[in-house]
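Below is one structure. I have some questions about it.
As you look at this complex, bear in mind that one protein chain is not there, while each of the others sits in place.
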Amino acid sequence: MIIMKTNATSEQVAKIVEEVRRYGLRADVSKGRYRTIIGLVGDEHKIPFDNLSVLPGVKEAAMVEVPYKLISKEYSRFAEEGTEHTIVKVKDIEIGGDKPVFIAGPCAVESHQQLLRIAQDASEAGAHILRGGVFKPRSSVHSFQGLGALGEKEARDALAWLREAGERFNLATVTEVRGESQVELAAEYADILQIGSRNMYNQDLLAKAARTGKPILFKRHFGASIEEFLSFAEYIAAEGNKDIILCERGVLPTGKGKNYIRYTLDLAAVPVLQKETYLPVIVDPSHAAGRRDLIFNMSCAAIAVGASGLMIEMHYNPTEAIVDAKQAVTPDELKQIIYTCKEIDKLIKSASYGKD
Amino acid sequence: MIIMKTNATSEQVAKIVEEVRRYGLRADVSKGRYRTIIGLVGDEHKIPFDNLSVLPGVKEAAMVEVPYKLISKEYSRFAEEGTEHTIVKVKDIEIGGDKPVFIAGPCAVESHQQLLRIAQDASEAGAHILRGGVFKPRSSVHSFQGLGALGEKEARDALAWLREAGERFNLATVTEVRGESQVELAAEYADILQIGSRNMYNQDLLAKAARTGKPILFKRHFGASIEEFLSFAEYIAAEGNKDIILCERGVLPTGKGKNYIRYTLDLAAVPVLQKETYLPVIVDPSHAAGRRDLIFNMSCAAIAVGASGLMIEMHYNPTEAIVDAKQAVTPDELKQIIYTCKEIDKLIKSASYGKD
Amino acid sequence: MIIMKTNATSEQVAKIVEEVRRYGLRADVSKGRYRTIIGLVGDEHKIPFDNLSVLPGVKEAAMVEVPYKLISKEYSRFAEEGTEHTIVKVKDIEIGGDKPVFIAGPCAVESHQQLLRIAQDASEAGAHILRGGVFKPRSSVHSFQGLGALGEKEARDALAWLREAGERFNLATVTEVRGESQVELAAEYADILQIGSRNMYNQDLLAKAARTGKPILFKRHFGASIEEFLSFAEYIAAEGNKDIILCERGVLPTGKGKNYIRYTLDLAAVPVLQKETYLPVIVDPSHAAGRRDLIFNMSCAAIAVGASGLMIEMHYNPTEAIVDAKQAVTPDELKQIIYTCKEIDKLIKSASYGKD
Partner (left out) sequence: MIIMKTNATSEQVAKIVEEVRRYGLRADVSKGRYRTIIGLVGDEHKIPFDNLSVLPGVKEAAMVEVPYKLISKEYSRFAEEGTEHTIVKVKDIEIGGDKPVFIAGPCAVESHQQLLRIAQDASEAGAHILRGGVFKPRSSVHSFQGLGALGEKEARDALAWLREAGERFNLATVTEVRGESQVELAAEYADILQIGSRNMYNQDLLAKAARTGKPILFKRHFGASIEEFLSFAEYIAAEGNKDIILCERGVLPTGKGKNYIRYTLDLAAVPVLQKETYLPVIVDPSHAAGRRDLIFNMSCAAIAVGASGLMIEMHYNPTEAIVDAKQAVTPDELKQIIYTCKEIDKLIKSASYGKD
């Protein structure tokens, strides 16, 4: 990491970037209010930091050992005096800001009518962002893979409905990209691109999605540690895209026999991530629980632990949903979840302790 | 399970118990307000339910297939019309009642002075129960094993300090029993016996502790599923002791690399357990986190998810604690945790939804 | 699954395929020596099996409930009377045949000279297939990502060296494809395409690689069950490509503290997979162990448990390897591993028991 002097010129910055490239690395230039930081993408051992530190405009040049540097809190602190957390802005919504953000919608986009109705319900319940899957990752090739699997026309139709529903009910939109060939298409229509749990390790998909410049909602793999999760988020940041929303959605349950849930929601991951990185962290209780009767409790807990938002599956008639029918809540339930979560959020934020 | 008629006589009940024993099983007689239920301990396949169901006083006789019957919600519902959850009473404290219960204290009892001071701090912070380990389970034989390891005299001294501290500051007391030989000794002094995570599978210890009649604070093993946890809690109930407080304290973390915590606190376990059993469920955030700066957040989350109480390590000077110094909070922090948790609890309980 | 009569005509088969498509599913036609089987790709609940079973040429039509049908042993048995295991042929090498197959080579292709020298060493040691990574999946964006990351020219060069080395030393070649954009390029040069552990869930990559028609070496994810592993192998088969070589390479280790290895090699997976599917199963001990001094023991165990081959990292000078230096064996060590493994294989195959 190279920290430039407060009065460093853009020529001096450009010179450093050039030097960095000469050693086979890429440079991530982060212009803060107070100074510019140049993060290095690649193996820093190749860089002669001593030589660089004496170049004009350079305040300090030193190696950062953690596998995630560009998204680490240290990096942010240097660039922007006092910055602890960044805000990802989508339309007029601030993820990571003062108030929790609620993402709701169906697991899969099923039809124009279904989506519009759910969008209206979500909006009325107080949600800010509409979710809807067009390309569904599934454990079995024999299961419904989303309307996107039927062809480009069907994919465009479904994505257009999502955009339409968002516009009509003043909701931002998010949809999952599962393969590289879907990235550009989805980016034409949706406000946020989601990388699902199973694709957390898919570095080529991460890089491609990052390059669209769209905010990325990035889910932790169910078998990944926090360190791995952040190391792969770094693949997004390394493309110059820092609009990353981290999402905890549950890890593999432990033990022999039944746990009565699908995944173990690791809520401690929220404050842990908030201490390691400046990125906003949200929680998806729906996929973790896999059952509707736990969503209220787990939503409350996620906000109480400090999450910046929730992603909840909702359907006006959960039992008729094609995918994951068992875990969707009703519009009325969503409304009550949002109401109670906002109250908890206010309570937590007014506490004098635990603010780190 | 054999459900007696409302007007069944105690002779009729005794006759059934005798029959059950004839087949090599034990009988757990549960007298509810409305009727008596006879639970069977052992292999129910040996029982001719058809024959039993026609005996005088019997309303219904049927096999229960789950490995935990005596602590299942069904069992409770039959015995006590409308009973969803039971309350474990210790002195004037109700665990599983209207308000959350807070257990606090040092990881290990270190000295008379240390314990009295911490008890006073805990009491002033609003805690109800004082914890303090005399027999410490440790991963290394070379680590401090608690004052109890020094001999019976030292064990009795430490236990007496615990009792004294509890009495002086109006706190109930809980201490861990690690081996069978410590059970009777600890039961002489403490109000509640704790079975630690590593001993969850120790069925001989469970049975021996259960037979003291003392309430048992029973911690889930870090590698155990919910089904296993309840199946072993059944070992306590099978001795006729239903004063069981279940405690979630974290499961094995997932993935390669760092998770920055010791165990993954499985907060969904709280509502899941509350749906499977009538027993109260509490959470220990201290051992899961293993770091002090997460205790506030995780305590709030635990209460928000519906826990009936918390068990928190506290020390007036955490850095000088002999065991687990990194995870203890200060008295002042405890006070703020208790304050905020009580507020969250009220908020959650006033919500119209999520009440199961 | 639809089983045709022995004397069914190709028109009758075509008619069934057409019917299947009418219901929105795809048909996998498998012509065995004795009869033709039509596997269904998609949700079988949409198919009226009763109607289909009375069409001309149909012997039997029934739903198969497992998520992996096309690669299940049952499917194979129907198509090919007596077939227990299939053989994947590459050049004159039979994977899944009478003798174990050995794949060896460097973790990453580093230079022309390096690869040729290792190929010669591998060949002389008795290996059949040369491995070499051009596109390296890495946990950190800051680590060396393979020569393929430098640009298409560098990727083509490295792949051409692999092909040249294979041809010169009479070895088949295998290389990993990490992203969709690399599939066609790699298929131009390599005999076998590898899907790495981290991409096991990447269904779009699986489908794209499958469609090249090349044999696919498919590695189990370190957090995946056997059922998931096979369900994702089914994505390859669903594209009509049954030349799949399954590879066990270790799962997440358990417990707190050190395990002194990187992943837990699940050797029971070998016979389990051999009982569930007809596909050949090999083992990669190098990535599981992550340390050279265990490779001999684990290779012997893998062959003893019944594996059809091994994939071993080898380097003439392990300590100078850019990637995974600690786990590569020397050419001499490889030779001794291959020698002892062949002896164990003969011994196991001559045993009268354990043949399933």
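Read from first to last, the chains carry the letters A, B and C; within each, the first residue is number 1.
Definition applied: contacts are C-beta pairs under 8 Å (C-beta built on N, C-alpha and C of every residue); 3 or more make two chains touch, one makes a residue touch a chain.
Just so it is clear, the model here is predicted, and its values are computed rather than measured.
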item	value
Contact residue for the chain not shown (choose from A:Gly57, A:Gly196 or A:Gly223)	A:Gly223
Selected residue (touches chain absent from view) among C:Leu52, C:Val88, C:Ala301 or C:Met314	C:Ala301
Residue in contact with the excluded chain [from C:Thr6, C:Asn51, C:Asn170 or C:Thr254]	C:Thr254
Residue of B:Ala61, B:Ile216, B:Ala238 or B:Met314 touching the missing chain in the full complex	B:Ala238
Those residues of subunit C which, in the complete complex, touch the missing chain	221-228, 231, 251-261, 264-272, 275-276, 288-289, 293-294, 296-298, 300-306, 333, 336-337, 339-340, 343-344, 347-348, 351-354, 356
Missing-partner contacts on subunit B, residue numbers	40-44, 67, 69, 137-144, 178-182, 198-199, 201-205, 221-224, 228, 231-232, 234-235, 238, 252
Positions on subunit A where the hidden chain makes contact	139, 222-223, 252, 254-257, 262
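By definition in this document, only the chains that are shown with their structure count from here on.
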item	value
Interface numbering overlap (same over half, different under half) for subunit B and subunit C	same
Innermost chain by mean C-alpha position	A
Between subunit A and subunit B, centroid-to-centroid distance (C-alpha), Å	38
Multi-partner residues of subunit C (each touching 2 or more other chains)	139, 222-223, 252
